[in-house]
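What follows is a single structure, written as structure tokens, with notes after it.
Missing here: one protein chain of the complex. Every other protein chain is in place.
Just so it is clear, A and B label the chains in written order, and each chain counts residues from 1 on its own.
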Amino acid sequence: MSVHIREIVENFPNLVSLVRGDHAHIITDLQEPKSASQQSLIFVGDRHHLQEALESKAQAWVVHKDLVEQVPKSIPHVFVSPNVALTMALVGRRLFPQTIHRQPIKGPAVHPSSHVAMTARLGKDCIVGPGAVVGENCILGNQTVIGANAVLEPGVKVGDRTHIYPLVYIGHGCEVGADCEIHPHTTIGTEGFGYAMDDKFTQHRITHFGRVMIEDSVHIGANVQIDRGTFLDSRIGSGTKIDNHCHFGHNIVIGKNTVITGGMIVAGSVTIGSYCVFGGRTTIAGHLSIPDKTKISGMSGVTKGISKSGDYGGFPLTDLRRALKARAAQRHLPAMLKSLKKIMTKLGMDPGELKDSGAE
Amino acid sequence: MSVHIREIVENFPNLVSLVRGDHAHIITDLQEPKSASQQSLIFVGDRHHLQEALESKAQAWVVHKDLVEQVPKSIPHVFVSPNVALTMALVGRRLFPQTIHRQPIKGPAVHPSSHVAMTARLGKDCIVGPGAVVGENCILGNQTVIGANAVLEPGVKVGDRTHIYPLVYIGHGCEVGADCEIHPHTTIGTEGFGYAMDDKFTQHRITHFGRVMIEDSVHIGANVQIDRGTFLDSRIGSGTKIDNHCHFGHNIVIGKNTVITGGMIVAGSVTIGSYCVFGGRTTIAGHLSIPDKTKISGMSGVTKGISKSGDYGGFPLTDLRRALKARAAQRHLPAMLKSLKKIMTKLGMDPGELKDSGAE
Partner (left out) sequence: MSVHIREIVENFPNLVSLVRGDHAHIITDLQEPKSASQQSLIFVGDRHHLQEALESKAQAWVVHKDLVEQVPKSIPHVFVSPNVALTMALVGRRLFPQTIHRQPIKGPAVHPSSHVAMTARLGKDCIVGPGAVVGENCILGNQTVIGANAVLEPGVKVGDRTHIYPLVYIGHGCEVGADCEIHPHTTIGTEGFGYAMDDKFTQHRITHFGRVMIEDSVHIGANVQIDRGTFLDSRIGSGTKIDNHCHFGHNIVIGKNTVITGGMIVAGSVTIGSYCVFGGRTTIAGHLSIPDKTKISGMSGVTKGISKSGDYGGFPLTDLRRALKARAAQRHLPAMLKSLKKIMTKLGMDPGELKDSGAE
């Protein structure tokens, strides 16, 4: 694949300006500075990248506006941008698209070995891979991709341009908006972990009548599970991005443009606002509410609802500054214990009290 | 779907009594109070539900016996029950069943695109979905469902009425009892993580001759893994419920009616008793034993065996009361450190000792 500098100039007038360079110069790939060739385009967003770029073979740079004066005169092709990461994303997506994985086997777009119910309705230019199952009354938008061996139970709706990767499972009646991507081995909309116990301690399944409703432009990573609601629907707002390896219990509601890093576990009936950010391996206990614009650092445990937006962390959760201090203090615990014993002895108190668990 | 009040009265004589109401009244759905219509049936198990119910349109209520006197006279159809959650489960399951996901594509019950070995034996009324694989010498009970694209290796046995969801994997020779549900993307019975190292630090696979044996009425959520045993079988007792996103190493044995919430990780050769309850994201180190009726709170780390039933929590694990106190004390750590420094200065001691890690 190759692209002229001209195409970048013409496609992104509001995002980049060409400081200097030849419109006819050919870019063959986007690269990291250290692995770039003379035909690569590299991205210099901060001082660290600048250092790497200075040692790179790349002849074409996209540079953050604050760094542009530090680009050597010897670099022939230089773009300036206020948002280098965004430039990287948009140039990559539009001019160097990766469509190779959209259909693993050549043939008709709806593969003859797929199983599309007679009552299903498919939009224009849909791709349905080998062995994929599209159940009764499913509705697929235009340019939707259903990967090989994925399974859509009856009544599932999938919006335009959404990419359901191979081996995804979507339960009956669930809906996925437009421009979403759902990665392999993700389970959307199985019955939640809801049981009622009788007087012989036997558990009886609670039927889940709700669905999972996913709005537009949502990313759901690989090996994620989102359970359906008991009566109402579980919901994921538009623009929300969920990394791999997350688990969401029944009846969860998540707002818009929230970013959830890998390994989050959310128990049932939790409500999460919009524009939140969660670090990796966060855990949220059931029936809690988290307001818009909340940030929670990785490995935190949320066991109480949060009433006010802000930055939080730790287990138990506190404001982030306090959490970082408490975490840093952990390593002094043995020394603290030792000093306390000394103090108590010095003051004629019984250091044996420290062995007491405090659980009397 | 619609059900007369009469049907509820007749089906559950030992669970509900009709305080007042019209046997011919039609219920169209089970609902949460806030989303109920006049034809819905709602469930009032505690004061919180009662408050919501008072603002609901629902004309038919199931109410816990202790709350029945607080139901307004204006509600025309009122059941009383000693176990509202159980009523919700049983009415839902028996009178409002969700069978829609049992076969995503109309056609013969054993889909022509499934791959059922000639030597496999199927009970009555089995459903085998598109693309599902049922290997040599497998035995399926009556009314068993094998979802689309699921894979059963040779010699697998599945009991009556068990629902294997699409995209499940079950390794050779493993057995699943009757009335189980196994959710998508779950792996039962691959070889465990067992290797022996030679003197060049190369790891050599230890063959796993054991199987995974799952008894009746077991729930296994989505994206769960249960490894087979090295020599003996890994075992899950009847009635045990395992939520999504759990990992069980080789040689594990779990008793009956134990409840395991999402995200548990259990290392190899662990034995867990019956009637235990585990909170979310619990971790259990290898070769430990946990007795019957043990409860462990979420995010705990178990690194030593437990000799006595009880409520536990924390990392390191202690009795639950102590664990909650220790967790609550965490946030005071920075202030404790600061105060200790002051005290030591006041007493003429060297507060520098606190920087010592205690690891001398």
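Note that a contact is a pair of C-beta atoms (placed from the backbone, for glycine too) under 8 Å apart; a residue touches a chain by one contact, two chains touch by 3 or more.
All of these numbers come straight from a predicted model, not from anything done at the bench.
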item: Hidden partner chain, touching residue among A:Gly155, A:Gly171, A:Gly239 or A:Pro291; value: A:Gly239
item: Contact partner of the left-out chain, one of B:His4, B:Arg121, B:Lys295 or B:Lys338; value: B:Lys338
item: Chain not shown: contacting residue from A:Val134, A:Ala148 or A:Met213; value: A:Ala148
item: Touching residues on chain A - with respect to the absent chain; value: 29-32, 35, 83, 85-90, 92-93, 96-98, 100-101, 104-106, 111, 113, 129-131, 147-149, 165-167, 181, 183-185, 217, 219, 221-223, 239, 241, 243-245, 257, 259, 261-263, 275, 280-281, 298-299, 318-319, 321-322, 325-328, 330-331, 333-334, 336-337, 340, 343-344, 347, 349, 353-359
item: Touching residues (missing chain, whole complex) on chain B; value: 113, 115, 117-118, 131, 133-136, 149, 151-155, 167, 169, 171-173, 185-187, 190-191, 193-199, 201-209, 223, 225, 227, 230-232, 245, 247, 249, 265, 267, 283, 285, 301, 314-316, 318, 322, 325-326, 328-340, 342-343, 346-347, 357-359
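Throughout what follows, only the chains that are shown with their structure count from here on.
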item: Distance between chain centroids, defined by C-alpha means - chain A, chain B (Å); value: 25
